[in-house]
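As you look at this complex, bear in mind that one protein chain is not there, while each of the others sits in place.
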């Protein structure tokens, strides 16, 4: 029983990390059709930004978050302005260009911050574990879970309830039409990309204390995040949540029953089958082709 | 330190986009050239500066160059300057093979220092064996290799485990959980561990391998919770070490009751996770930064002067450092005309040197090194406290677990 | 791209094949021959990708599967040919001994034959691709979903090869290989003989690919590649055509992988990794995805550049490489081949405004 509970929590915490990382990607891909292979590098930038703030200003993790969001969003904005905006008519080419961006970011960070692994402190009150029905649950993972949920709420609010979100949805539906109604679609896309990158940065800041901070840490995230977004259904936030839960839970469950290697393989196989039978994603409307 | 080389290449490879064939230097046939010419001896330095394993390999690269610097500063080898030819194999086995080829065939290096992972060593091996060149490999590894083209300066399983496992059983108990990354090194170490445990009447309660780069240990931790072992025997490598330690502590496990005993956790990984997460866990290795000796003090001082005050040395970078000095001693024994990779190898057999860990010797039969295994306990400040050192240096036995086989001067001898 | 004339289309291919076959008469340095042979193998891999991606719109991010299978098929054979120096146990590859196997697994047995290994390197990737292709294309999976499925397939294959250490050598792969021998010729990877093998394979597949794309089937594939399912309404079974291109491409990648394993003298799971598969996409994009020759040249150029950049700029070569990719993708959507085509078109006065606006065929993403 204990094991079941703590296994459930393990699944949830893997899922919450997936969700954190995938959220920004979902926004960028869902709204702009841009397949951002440099997304993992934005996660990495977030982790490094946190490390920088912590080691130079001595800030603790929580006060860092807002700054990290802004810093990485600015980096994302710069990438959109200099590279991505040339490619809106050629979405598949964004895979190639953003891959180039990713290599550059990785090496730039390696040169600037050194090749060593860096380390981000867990905020003190969150470093222990709390007892829940006889199971020790790491408080930081709980915090990450809550934060992911909050971030989801914020994102939903931004997309559904703000003027910016309305413009974004308009541009997503039909860029030309939206432009005709006076929406500055270029600006909307820049901001969207910046927002998505900022979310990736937050993910980086939050995973840094659980994992290690290294220039190539992002490559492990991007494939998983991409799978989460596609399995969930493009443009569906709810789908993204569900698929992070599904993939996280699947990974944890199989890993416990079998081992981590087979778990990963089985989850990927699951993705293949899911995409094959529901290419529109778990939660997208069926319609006339 | 790379000035000469940069100079040479500026003219050669500026051709850039046109790539290879365009640059005239590539067409020079240099197969007739001697291994050491014009008061210079070229050596290859083959550690990844980019890619996944750059994290560790950069420090090996640094240690190697530092040793070369020291040798040149003290007048070189018999008056010859050691010229490092640096390549970046980018953490990719295929690139390792490619660059090794270039160092051996094109640059005519008399020897190459390189590699961290087993996979990259395996990838370059055919180049050195078929071209009769010499490779110096500083990493601890799984043993079971008897190549006559490689000098191994890292530990093999018998050196790390023979004293460690009994010590663990004595102090913590007989129930071990084995967790490692999913490749040959952890599996082989675990083979040895199981043999030792069996002799001691111990028990393996679980054995688990995680993919390389794995960072979610929740399920593994739950298995620990379920099986309640006395010791977690870890051969997890790379970033995973950090994730494992952090999540281990966060899940409420404590080293007092259930310590992790590792063969792979070094000062590098601890620096990247923060000392508090490692504190209390154990590692067995021939070298710790906290080891007290005059040689080590000088090594650390020189390293930190060059690469920053907060940089750390560890059991692989120490080997990367002293193996270059072993190389110097071997070459010193040879006349200028006799310098060939094979002769360097033969001269290296039996060489002794005072390394930071203590006096080490190249075993002429196996080309592995006699080393000084130590057991260290990680402290909150990121250093290891050496709590036990072997009474004497320990002979390398790459086939320890396979009694029928032994590595000799003429290669592997079966029973 | 409008066809000019068939003869003019074949000319660059013939020139290129002639050029690569003439190399050993100028270069005799074994190191260079080995290096060029390796580039040619990678060129073949890029041409394979151009066949499925450029012609047929199948963006295969898992090209490493075919490449890796080809490499392992050959490596298995070459491993069995070595005398097991490191173990002393006759007849068993060293890593199997390390993993405590006591007899050769049944699926290793046939690899004693070089002919079987060759056939396996060609057919096994095709078979796997045909099965996966049948699974995907029957359901009309296209565009980015193909990319995802092939990527996941790559990840699964890679994990299984790393995991099944006793049969595949795990992370280290299959190392310490013998030289390939066929018809009394020994293919030392540093010899002109091996170079000819590599160049010959590339020339053969370029010509085969050229003929294939000029056939009516090739035309149908290009029609499919332009991103519509319109061909269905003319009676063409789209899925069969896609499977055909996908399998042929995998087969070519298999041969490329086979050569790669021979030239490097080992096979590693990194051959079926994400980085190399994405690299192949980059090579094809740089050279020109719409042209087999362009993609080949792209692979050779990128690898050559990468090699010399990494020697000259130890610290910053990846920065330069990344920037180059971005520039090519943004400003040369059809790669070097596209540039050459539009230049050629301008020179011969056939421009008629096509050259300037030769937008990339990429309405794929918006299909569903």
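The chains carry the letters A, B and C, assigned in the order they are written, with residues numbered from 1 in each.
Note that in this section a residue touches a chain if its C-beta (ideal position, glycine included) is under 8 Å from a C-beta of that chain, and two chains touch if they have at least 3 such contacts.
Just so it is clear, contacts and distances are computed from a predicted model.
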#### Entry: Protein name (UniProt record) of the chain left out of view, among "Sarcosine oxidase subunit delta", "NADH-quinone oxidoreductase subunit J", "Urea transport system ATP-binding protein" or "Heterodisulfide reductase subunit F"
"Urea transport system ATP-binding protein"
### Task
From the listed residues C:120, C:244 or C:330, report the one that touches the chain absent from this view.
C:244
### Message
Tell me which of C:8, C:22, C:131 or C:232 is the one touching the absent chain.
### Response
C:232
### chain C, residues in touch with the chain not shown (by the definition above)
1-3, 5, 212, 214-217, 219-220, 222-223, 225-226, 228-238, 240-241, 244, 354, 361
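The working rule: only the chains that are shown with their structure count from here on.
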### Query
Between chain A and chain C, what is the gap in Å from one C-alpha centre to the other?
32
### Task
Mark out which residues of chain A touch at least two other chains, giving numbers and ranges.
106-107, 261, 264
### Message
If a residue has to touch 2 or more other chains to count, which residues of chain C qualify?
### Response
159, 162-163, 315, 318, 324
### Task
Could you pull out which chain B residues touch chain C in their complex?
2, 6, 9-10, 13-21, 23, 26-27, 29, 31, 49-50, 86-88, 90, 92-94, 97-98, 101-102, 105-106, 118-119, 122-123, 125-127, 129-130, 142, 144-147, 182-184, 187-188, 211-212, 405, 411-414
### Query
Can you list the residues on chain C that touch chain A in the complex?
59, 135-136, 139, 141, 143-145, 147-149, 151-153, 155-156, 159-160, 162-163, 274, 278, 281-282, 285, 315-316, 318-319, 321-326, 329-330, 333, 359-360, 362, 364-366, 368
### Query
Mind pulling up the chain C residues that touch chain B in the complex?
27-32, 34-36, 38, 85-89, 95, 98-99, 159, 162-163, 165, 170-173, 175-177, 190, 260, 264-266, 268, 270-271, 275-276, 300-301, 303-305, 307-312, 314-315, 317-318, 324
